[in-house]
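A protein chain is absent from this complex, but the other protein chains hold their places.
All chains are identified by letter, namely A and B, in their written order; residue positions are counted from 1 within each chain.
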Amino acid sequence: MNKLTKAGLAGLFLSLTAVLASCGSSSEMSSDTVAVTADVFPVTVGDLTLDAQPTSIISLSPTATEMLYAIGAGPQVVAVDEYSNYPAEAAALGTPLSGFEPNIEAISGYSPDLVIISYDPGSLVEQLSTLNIPVFVAGAAMSIENVYEQIEQLGVLTGNSQKAIEVSQTLQAGIEEAVASVQFSDPPLSYYYELDNTYYSVTSNTFIGQIFNLFGMRNIADNVESGNDYPQLSAEVIVSADPDFIFLADTKCCAQDATTVAARDGWGGLKALSANQIVELDDDVASRWGPRVLELITTIRDAVVSANS
Amino acid sequence: MNRNRTWFVFGGVLLLLAMIVGTMIGPAGPTWWRIPLEFLNRLPFVQIDSGVSQQDWNIVWLIRTPRVVLAAIVGSMLSISGASYQGVFRNPLVDPYLLGVAAGAGLGATLVFAFQRGATENWIVDPLPLAAFIGALVAVLITYVVGTAFGATQSTTTLILAGVAVTSLATSIQAFILQRNTDVVRQVYSWILGRLSSATWGDVRLVLPYVLLSTGVLLMHRRLLDVLRVGDDEASALGINVRRVRLIVVLAATLGTSAVVAVSGLIGFVGIIVPHAVRLLAGASYRMVLPLSVLLGAAFLVFADIPSRVLANPAETPIGVVTAFFGAPFFLYLLRTRNTST
Partner (left out) sequence: MTALGFCDVRVSYDGTEAVQSFNDLLHSGEWLCLIGPNGAGKSSVLRAAAGLVPYSGSIAIDQKEIPATSVRWRAQHIAYVPQSPQIPLDMSVFDYVLLGRNPYVRHFAWESKHDRDVVGGVLDRLDLATFARRPLGTLSGGEVQRLVIARALAQEAPVLLLDEPTSALDIGHQQQALELVDSLRREQGLTIVSAMHDLTLAGMYADRLVLMHQGARVAEGTAKEVLQPTVLSEFYGVSARVHHEDDGTVVVIPQRTSAR
């Protein structure tokens, strides 16, 4: 047998082995859309290299938790933080770790082979490194592209890149479809996005703001306080701007809804009220950047479409 | 003198006990009684099979032990610093944060959190402890300049009031910055409450030189603090340069306190409770109060850190909460006994 044949047989043998090895992790072999081989370990994402597929993952980021379960890595997760309440399987783990005041001993007590955090409250990465526990920082997304990227990165790290790419592409398609179905208004529709009942808002520089930009909407909080992307607006500013839409992201934390807004002194005359354009959002969905961001986008799309009609 | 030696032995034993117990208790890791065995095993020429795995040992040695050691260092520094401040200001309610250390450090930390989102840990030098340290020193410097600039009288009251003013100023600037950067409020708040949970051997190495220097200088001054007990005038007539002694003691105490605040945040009550407890036990002479505060302060914080890491397992209870829990009732008790005695 000549060298070429040998190489070819070796290659076939290797990929077969790889396929067999990864059969346990990926749920299905998709042969159409993207040509990607089944996961081969070790993998490297950024400066993190994992030698084997992780089977006891700890997530201290609610968003990362949602992503993990969406890409099929749920069975590999052994513990999540106290705020990881979605999906139900994550909440059912009953492991209230803290992402803000992490108890490093408790974390290591689960013998994790991958820990995912969204920010380091102080020395956490360093401490985990001294214990040789791999840690991946999936920081807050700055853009929609970040979201796709993180989903795919988690896919690679957990050995579910096939599913991850699918999830990412479905998400992308969904978003594009939602955006396309909306006609930009001229003048653009204005909105006020409420973070809490003391009128903290976001500018269009933030992740949320960029979502609204997709629909060509104008944020009344822009240019209110330069340099601050999370300004606290005053009631006067909001009322005088008289936004077309009011999006409430404080329905859970601060029990706000359309009726409470209507009851606020001086807010009675807002057009958002009379046109029924106060949109109540789920706090969690609005503050995370996982696959459920599609829910957020569809909600916004629905609101805009019904306004246009 | 024998009684004094007894107290030192007591303090030393208590500290040793605290550290041993501290390393044995935690939310994870090997069973508690295996740990001392493994410590012995790690000594050269000693071989004991303790049944502790390498991973478990890593938890004890790399995570828990630096935490216990840092608790001891921070506890002793805050205690001797508080005792020294009480000595130079002749006021038992004074704590090591008096002249603006707390507010200055808090402001420094807030600035770092607000303007350095993202990877500060990737810098060669972590700016957070540095900023806290500098903030604390600058605040005390301003307090001192303002407090001694007015009039030739060396009134300690003026100095304390200047400290109050600087604290208020720093706190309001901090509030202003936080208001504009609400996404870091949680981080700043948790820093302020104080924590030992992120302690590493690097932190220990960082603070040790400052603490050793500071403690050394303060211990050298303990006889002089006793002389100061009769007031500035009489001490001066007895041959003490009161202003210079006060300056050096304040500087040394501030240096050490700033260093520990930089790595552990603001842990309250230690600097008041421990010196007072020492006075109740061993008398009011600073020759005893200072060195005993070192020993008992270290032991106290090591013990206080234990509930901090197991009480709300697997979450952490900020150690400032634990010390306040013990501190507040003790404070009330102090006030009561003082009122009835005077």
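We take it that contacts are C-beta pairs under 8 Å (C-beta built on N, C-alpha and C of every residue); 3 or more make two chains touch, one makes a residue touch a chain.
Not measured: the values here are computed from a predicted model.
K.L.:
For the chain that does not appear here, which of the shown chains does it touch in the whole complex?
P.N.:
Within the full complex, the chain left out of view touches B.
K.L.:
Using the touch definition up top, pick the residue from B:46, B:93, B:220 or B:332 that touches the left-out chain.
P.N.:
That would be B:220, which touches the missing chain.
K.L.:
In the whole complex, not just what's shown, which of B:51, B:231 or B:329 touches the removed chain?
P.N.:
Checking the options B:51, B:231 or B:329, the one contacting the hidden chain is B:231.
K.L.:
Applying the definition given at the start, please give the residues of chain B touching the unseen chain.
P.N.:
That gives, for chain B, the contact residues 152, 220-221, 223-224, 226-227, 229-231, 233-234, 236-241, 283-285.
We adopt the following convention: only the chains that are shown with their structure count from here on.
K.L.:
At what distance in angstrom does the C-alpha mean of chain B lie from that of chain A?
P.N.:
41
K.L.:
Which residues of chain B touch chain A in the complex?
P.N.:
For this pair, the touching residues of chain B are 26-29, 55, 58-59, 62-64, 118, 121, 128, 179-183, 186-187, 190-191, 195, 197-200, 202-203, 309, 313-316, 318.
K.L.:
Per the contact definition, I'd like the list of chain A residues that touch chain B in the complex.
P.N.:
It is residues 82, 95-98, 100-109, 111, 120-127, 130-132, 139, 200, 225, 227-228, 230-232 of chain A that touch chain B.
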